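Missing here is one protein chain; the remaining ones are kept as they sit in the complex.
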Amino acid sequence: MRRIFQINGEETECWLSHDGNRFILNTPDGAHPCRLDPAGAPGGHVLRTRGRVQDLRLAVGPDATFVHMNGRTYAIGRVDPAERLAGRDGGAADDRIVAPMPGTVVSVNAKPGDHVREGQPLLDIESMKLETSLTAPRDGVVAEIPFAAGDSFGLKATLALLAPEED
Amino acid sequence: MGISKLLVANRGEIAARVLRTARARGLATAVLRHSSEQEGPAHLIADEVVTIEGPTPVAAYLDIPQIVEAAQRIGADAVHPGYGFLSENAGFVAVLDKAGVTFVGPTSEVIDLMGDKVRARAFVEERGFPVAPSAIEDDDPASFVERARAVGYPLLIKPSAGGGGKGMRVVPEGGALESEIETARREGERYFGDGRLFVERYIERPRHIEVQVMGDGQGNVVHFWERECSIQRRFQKIIEETPSPALTPEQRGEICETAAGIARAVNYRGAGTVEFIYAQNGAFYFLEMNTRLQVEHPVTEMVTGFDLVAEQLRIAAGEGLSAAQADIPQNGHSIELRICAEDAREDFRPAIGDILLLDEPRGEGVRVDSGILDGGEVTTDFDAMLSKLIVHGPDRAEAIARARQAVQNYVILGLTTNTGYLDAILAHPDFASGDVSTGFLAEQADTLTAPTEDVSDMLLAVAALSDERLVDEVMQVPQMHRKMGGWRN
Partner (left out) sequence: MRRIESQIDTNSPDFKANHAAMSERLEEFHARQHAARFERPQRDIDRLARQNKLGVRERLNLLLDPGTPFLEFSTLAACREYDGAVPGAAVVTGIGIVQGREVAIHANDASVKGGAWYPHTVKKIVRLLDVALENRLPVIHICDSAGGFLPLQHGVFPDRYLGGRVFRNQVKLSQANIPQIAVVGGHCTAGGAYVPTLSDYNIIIEGTGAIFLGGPPLVKAATGEEVGVQELGGAVMHTSVSGTGDYRAATEEQAFSLAREIVSQWTRPPKTIIETAAFEEPYYDPKELYGIIPKDRKTQFDMREVLARIVDGSRFHEYQPDYGTTMVCGFAHIWGYKVGILANNGVLFNDSSLKAAHFMQLCNQNGTPLIFFQNITGYMVGREYEERGIAKDGAKMLMAQGGSVVPKFTVIANASYGAGNYGMCGRAWDARTLFMWPQAEIGVMGADQAANTMADVKIRQLEREGKKLSEEETAAIRDPVLEKFRRDVEAYTSTSELWDDGILDPADTRNALGMSISASLNAPIDDPHYGIFRL
């Protein structure tokens, strides 16, 4: 029901409702009944809002809506606020990389003090006949990698530790 | 030496445009298509589409052996190069000649000569045509900087092998000439694989005026009048028109005859364009000669009534020119707008995206040479130019009015284009009065990209109401609860 719209680099959060007869767009400057009816040419529509009647052409892309009206073309970016919240992830990633199952270290690709990027492989492990690459959960500095190649480890052993993030 | 089957070694709008004329002349036609390329209008027109491969799409269109092999394989007896790509590649022409395939264009020697800015300039100067004061590095590399300084500031540094404005640098009075020369050299090497340079006097507030010429290679050359191309951004033409609002009839005659004279001097064959720098005082200097069909050729077609591609094909087929100079009129006024996928408000960053809706303007005096199809995809593989909008009117004012109406009615939805920017140029009072120079766009950059009327309230409503997921979500609320709104007891 909520959307963040981007026009010329400016963001506006709105929500849409429908009172049974008409849509109402709730914007930071108030609630405005509005109506959009298809008309004529491909993509042709008539918009009614705030006392105005406007002919336009429109096309809806996956992330943006394109509107042609009064001889100009406009692009309006659309963001679902929920997606943006989700993008923030479940907060700060953990500093520890914990063994998902018991196994053996195949190779170690980083050492304490290394600056690593999120997703960078830190070590490869083998367990249950499968090799898995364990990657840095966030950008940071490696604090500790307690195991060397060939070492065995148990379930939930800490395989790598990143230095805590400084706020 | 007639032609029966033509391969167009190009893509986009120009391929489509050439193919239309070729088909109208009854030729069998073929066009290239890179394996990763979207289908465009040209592919719908051509009888045959030849798939080419390459590490990048552009590389494929530059791959001479592959293209010549393709021409032979499909039995094409002529190749039209369009503009760009291999259109001014003397080596390509030489290989085609050897293969017995007709190149629709000048001889490799002429291409070679005119392709070398330094030699071309010397050639023209020697024959008494006007050129701007200059210094050529090759003449004596050791004294180049000194000679350059002697030409007099401001200076324009150009790569000898260049074209299209790439690698050109302006050095103002007191500017760092040496370092600019080095930068220009590096750019020349990067773009053209050739770091040789020359400098010439930079003309203040110059206009860019060019003349369309056509020769039969038998000594006959006619001109199709001039085109004014002063609306440029970083040496890239944006809007072209004819006739030029700057020229008096006498100047027009003089500049067109000069161009024809230059073409005659090389016994020119096919379509070519002689470009001039036109100073505010009415002086003009030879800039370069483009030995191909220009992007902006349609404005010439609109005022003369000639199909320049048809003329090219006639000449290539040995049929000669279809008209004498006296038969070539200049009727009314024509303007071309280059429709590009770019964001004028974001420093003309190329825009990409799917073309979700395409509706080209139509009407009297409106022509669209388009390289895109509704539902197509615009990538950064090629140039940002999507199509050309050409209008014709009885006079300049009416042509501008038509151009504005047409560009405003040009519906391309799905990616950002420069239609609004083009309209802002057309609406500018200096453009209306014709008082422009090649610096116009840079000088007016802020005015031309200034925000227009704020219609955000309408846009928000459109974006919300056309968002099906949003509307679905809203309509999932049972009707009664919707009607109650935010009621609280």
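To keep things simple, chains are lettered A and B as they appear, and every chain counts its residues starting from 1.
Basically, contacts are C-beta pairs under 8 Å (C-beta built on N, C-alpha and C of every residue); 3 or more make two chains touch, one makes a residue touch a chain.
The structure displayed is predicted, hence computed values, not measured ones.
Only one residue from B:E125, B:E398 or B:E473 touches the chain missing from this view: B:E473.
Within the set A:N26, A:Q120, A:S133 or A:T158, the residue that contacts the chain not displayed is A:N26.
Interface with the hidden chain, as seen from chain A, comprises residues 1-2, 15, 17, 20, 24, 26, 81-82, 85-86, 88-92, 94. In the full complex, chain B contacts the hidden chain through residues 473, 475-489.
Here is the rule we go by: only the chains that are shown with their structure count from here on.
Taking the mean of the C-alpha atoms as each chain's centre, chain A and chain B sit 41 Å apart.
Chain A contributes residues 1, 3, 5, 7-8, 10, 12, 14, 16-20, 23, 25, 27, 29, 32, 34-36, 41-43, 45, 47, 49-50, 52, 54, 56-61, 65-76, 78, 80 to its touches with chain B in the complex. Those residues of chain B lying in contact with chain A across their complex are 345, 353-354, 356-357, 359, 404, 407-409, 411-417, 419-420, 423, 451-452, 455-471, 473-475, 477, 479-480, 482-483, 485.
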